[in-house]
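Below is the structure I would like to discuss, written out as structure tokens.
A single protein chain has been removed from this complex, and every other one stays in its place.
Let's look at chain A:
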Amino acid sequence: MVEHGDIRVVHRGGSKINFREPVLSHDSRLLLCASGECVKVFSSSTEECVHDLQGHTDLVTGVLLNPSNHLQAYSCSADGTVRLWDFTDGILIKVQLHCHHVSVQPLSVSVFSLLMCMCVTLTRLLSSSQGEYIASAKGLHLEVYFFKKQKFSLKEDNKKGAKNTFTCLSCHPKDDCIATGHEDGKIRLWRNFNHKREYTYSTLHWHHSAVSSVRFTPEGTNLLSGGVESVLVQWRYNQETQKDFLPRLGAAITHIAVSPDGELFCTAHSDNKLTVIQSCVKVSAVIQGLVKGESVRTDLMVDPRSKALVLNGKPGHLQFYSLQRDKQLYNLDIVQQEYIHESGLQQFEVVKAAFDTRGNWLATVEERKQKDSTLELNLKLWAYDEQTQSFVLNTTVSGPHEARITAMCFCHTADSQTTMLVSASQDGHFKAWQLESNHYFYEGPFWSCDFVGAYHSLVPECCCFSADGSLLAISFQEVVTVWSPASWELLTTLSQPPGAIRDLCFGRQSCSKYLLGTTAKNLLCCWNLLTCTLEWSTSMDVSLLLSDPLSENMAAFCSHAGCTDLFVFKPSEPRPLFSHKAICSGKVTRAVFAPREEMLESCEESSQWLNRSQLYFLTQYMVNIPLVIDDSVAVTPFYLLLGKHRQQQQEKQDRSFSAERNQLPQGSVAIKELLHTPAHVLPSASFLCSMFVRSLLISEKKSEEEEMESDKEEESECEMEASTMGQGQTAEAQETAAPALTKAQARELRRVKKLDHSWLSSLLDS
């Protein structure tokens, strides 16, 4: 009965929300921003995502309010279309196809017509509010186009290496004044430009590096500017010596937007964040997306407590990101230092992080490498505090190793008394850290070094604990050493030259006697730890190997010819459980198995491995496909119900002639309706339940009856059947005769007819 759901890759969000300037609605309640292939509508007060305007098939390049209707907005995309939306209800109104296949960027709307500009190389374009002219800046030129007159050009001389390149501009809503931002941090106010050769400008200077956005408020009384310093500066128009600051906004400001009534400002930041600021220069809301720095230095992890995805976020922080809600839960400040917003400065970065099994401890490594000075390393251990529901710093080890830490892992035993952390470093040593209870100097438990090990002064590359915590495998280039953490004895060495070990993984559950390793020379090896021999090995270029913590399955990503293939296998079985060719283009850099909230009961062999957990992976081109999920179609009770009805109706349609039913393309609309209908309007659960139970039974004999009755009656048939089980025989006897109903049945029918079942009809029609 259950349809086999294909395993497919689903984009699970985490897209940029700071790509283009956000737009505030007229009443300042809603905030629109382009996010990947859709437009997101946020509430500016509660920070929640209200609507997801989906429809574009490529990157959305701009969003703009419709000047003639304040409840509508235009969006344009790289797929060449412009769409008009009712953003309060999330409905698509109109699609305008644009012939050109260049990215379209509407920048301004004049009073009478929608103006669109092809932006290929232009920096910025803006028109004045009266719609008299358009200003555009490119390189060292500022050009003003008058609608009535001809083009007018202003030129800024590049004198003596001064970096005068234009970066942004804004037109004053009332006066003839254009504010431009420059790369050297200056803001120039241009005036009197409608007379040839007589233009003047004045300069404002506060920013120390490039101004990334300038914006006049709707009344024209203030000018807002922002840049890499992450300080929002508010200049008084005509009294430029007075200015207000809003410092420490977290990351460099990329865009500034102002609501049409001037009540709210909104700044977009380089760390994928939108900040809503009240006009009294006070932050009122922060909308934070998934932060993607230059690279994901820490591995992807799943917090055992909150089931959130954990990776390094903005500099010096670890972000906890909810996979279900596509929302950042919180940021954990690891470095705990004032971040200096200045380009070219070496900052501390979180490079490694690890959780223990129960989520009680978090270990992080931060490093800072300054040219021609020693590497600064800090190992920090964080304890989970039940009261504050977050991690609290317990121990800081400054300089745990002399060189970079290559791998770090916690001992995975759930029931052991002692917790252990192993870190391996490029200085040729690995260290075991253990929780100690008492010391004369420190109160409470703290971590200290328990053991330092080395092997032939080779560099340890990866380390892994077995599932029961009794073995520790550490790879030294092409040799795998197996240690006993209880006595710190070297038990055995395994090696498969040539090629250094790239990844190391112990089998889980029934396969815990196997140790798997991948080498740089395209080999996947599996050693049996009972016999200390190579069980099997196969030649494949595995770029990433990981094991599911909840089952014995392993996933291997193999990259070749620009694509990545996924194999899921059990170490004990020669045949892979699942394989998917070309799961994505480019290399998969990070992946993680995330446990499902509730287990699935899929019996299909190829999708069984996804019953307990989902596989998330991160590709190289994070900008386009940031986070992808491998998932089978969810099998829910509703799916069962609908699937059955659909099949029944299919049969019916074959036989009967009541062809009025129009099949909906998919059951999702009915499900959505069912789920979105408020609970107080729905029929009682007992009513739904009995229907559901009936639907599970095979109802061959009722087919003729069903033919004659409408949808509603079919539903009532189910009801009737449930209520009059004893009369089943009589009903059957009457089947061949005219459908004369018993009194009880007639009453029941009437009662059912009175109920409003319109939603159910659509459900059944589907």
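The definition used in the following text is that contacts are C-beta pairs under 8 Å (C-beta built on N, C-alpha and C of every residue); 3 or more make two chains touch, one makes a residue touch a chain; residues count from 1.
Here, contacts and distances are computed from a predicted model.
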Among "PIGH acetylglucosaminyltransferase", "glutathione transferase", "NADH-ubiquinone oxidoreductase chain 4L" or "U3 small nucleolar RNA-associated protein 15 homolog", UniProt-listed name of the chain not shown: "U3 small nucleolar RNA-associated protein 15 homolog"
Residue in contact with the excluded chain [from A:Tyr455, A:Phe569 or A:Phe593]: A:Tyr455
Among A:Leu494, A:Leu516 or A:Val592, residue touching the chain not depicted: A:Leu494
Selected from A:Thr46, A:Gln96, A:Thr203 or A:Gln336 as touching the chain missing from the view: A:Gln336
Identified contact with the non-displayed chain, of A:Gln242, A:Ser398 or A:Ser539: A:Ser398
Interface residues of chain A (partner: the chain not displayed): 246-250, 283, 333, 336-338, 340, 342, 344-348, 368, 373-374, 398, 440-441, 449-456, 479, 488, 490-496, 527, 532-534
